[in-house]
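Encoded as structure tokens, here's the structure I'll be asking about.
Missing here: one protein chain of the complex. Every other protein chain is in place.
The letters A and B name the chains in turn, as written, and every chain counts its residues from 1.
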Amino acid sequence: MRNTLTFDMIFTLLFTVVPMMPKAPKGMKDLPLTPLSLPCEASTGKTGSWRTFRPIVNMEKCTGCRICWVYCPEACIELNEKNQPKINYDYCKGCGICAHECPLEIIEMERERSGQ
Amino acid sequence: MDRPEGVNIMSTLKELPKEEYWLPGNATCAGCGAAVAIRLAQKALGPRTVFVVPACCTSVIQSAFPFSAFATPCLNIAFEAAAAAASGLVAAYEARGLKDVTVMAWAGDGGTVDIGIQALSGAAERGTNFIYVCYDNEAYGNTGFQRSGASPYGSRTTTTPTGKKEHKKDVPMIMAAHGIPYVATACISYPMDFVSKLRKAKGITGTRYIQILTPCPPGWRYSTEKTIEMGRLAIQTGIWALFEVERGEFRLNPPSSGYLDKTKRKPLEEYLRLQGRFGAMTPGDVGELKRRIDETWENYKKLRLKV
Partner (left out) sequence: MTQVIVETGNRVAGLACKVARADVIAAYPITPQTTVVEQIAELVEGGEMNAKYIRVESEHSAMAACIGAAVGGARTFTATSAHGLALMHEMLHWASAARLPVVMAVVNRAMGPPWNIWADFSDSLSQRDTGWIQFYCADNQEIFDTIIQAYKLCEDKRVFMPAMVCFEGFILSHTSMPVRIPDQKEIDDFLPPFNPPWQIDVDNPVTHGNIVYPDWYMEFRYFMYEAMENARKLIPEIDKEYGKLFGIEHGGHMEKYRCEDADLIVLSMGTIGSEAKLAIDSLREQGHKAGAARVRVFRPFPADEIRRMADNAQMLTVIDRQVSYGMEGPLHTEVKASLYSAKDPPLTTGFITGLGGRDVTVRDIENMVHKSLQYLKAGKVEKDVEWIGLKE
């Protein structure tokens, strides 16, 4: 049986913490017997590099209605204690749904500048 | 909406759990409607939910081996086989006496309305104890937007470049005709409606079918920030309706319940003009689509299913 033990160990490790990146295999001996993938962030990479615009939230005016959070397709908005959005720019693809749906219109889509 | 005993339906955003089981940095297009639906479904049903996913956008957006964006278990399966594989999984869990696990087939419109309809019908006829969600972007999105039976009349797809000449197949009504205990339609723009329908479905035994409209920016040809707006307009113009058929009893859900009065529905043009896929429609085509929509609403008025 191809390395079940190692694979099981990775499982246990991964589910006691927030999903970390599973180790990418280097050779056959790292592979499970059939393609089994593990959950993690950045499964396709730091997709923040895809965007052209980034959402900027005016936190002073935000009332924590959660609408931006519920509609984010990327699940890259976390809510703080006041239920205000904290956007993870490593992954945000800049779709603009949050800005478009914000009932107070306090999210602006700003052009990314090179080097950011 | 009726509340069954002891089930927390979750009717407000505040009640939605904050845990994410759909992980960021995945392969979705920017503005993907299907991803919103996945997040809502996971929040509604919790982590003890197994997704059975046939070939569809979800097969791809979960990313490639050895990584997955799904933190709930996911069995990928062949295109037409979601309901059949789910039937097997349900039987295995029953044979092993496993309780408190929800098996949910999560299929696109292609794998439901066209190639998957046989397996779905069979599973429903057998009373298979699972939830089947068809997330509907109205074409074969994964492969570049070819038409499906769920594509609306007049829509351009890569295999209907001058506009589809057939109307959308009414699968929710087909499923209602199977006499299963719960059928519903939903839309990502009405998130708590979808969530509460899933919560209700979770408390029902038997086959439960929900079809949720999930707008698609590259396929429908609109700017990515408008995904939720598209879903809202679909409901407001009446081209899609929110309803349930629970134990044979049909009921429209708000705001669709208010749209039985045609004057309350927004003009269809407000929906069509925002999407490039409707750009080939002639006034005659628009008229035909409107005729069919009006006819559907007239039928809703008369509906008394009780199968």
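The definition used in the following text is that a residue touches a chain if its C-beta (ideal position, glycine included) is under 8 Å from a C-beta of that chain, and two chains touch if they have at least 3 such contacts.
Since this is a predicted model, take the numbers as computed values, not measurements.
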| item | value |
| --- | --- |
| Listed residues B:52, B:268 or B:281, member touching the removed chain | B:52 |
| Missing-partner contacts on subunit B, residue numbers | 47-50, 52, 59-60, 62-65, 68, 70-78, 80-81, 83-96, 101, 118-119, 121-122, 125-126 |
| Absent chain, residues of subunit A that touch it | 1-2, 4, 11, 15, 25, 28, 31-39 |
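Following the convention adopted for this analysis, only the chains that are shown with their structure count from here on.
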| item | value |
| --- | --- |
| Rounded Å distance, subunit A centre to subunit B centre (Cα mean) | 24 |
| Contact set on subunit A toward subunit B in their complex | 19, 21-22, 24-25, 35-47, 50-51, 65-67, 70-76, 79, 88, 90-91, 93-97, 99-101, 109 |
| Interface residues, subunit B side, partner subunit A - complex | 13-14, 16, 18, 20, 22-28, 30-36, 39-40, 62-71, 188, 191, 217, 223-229 |
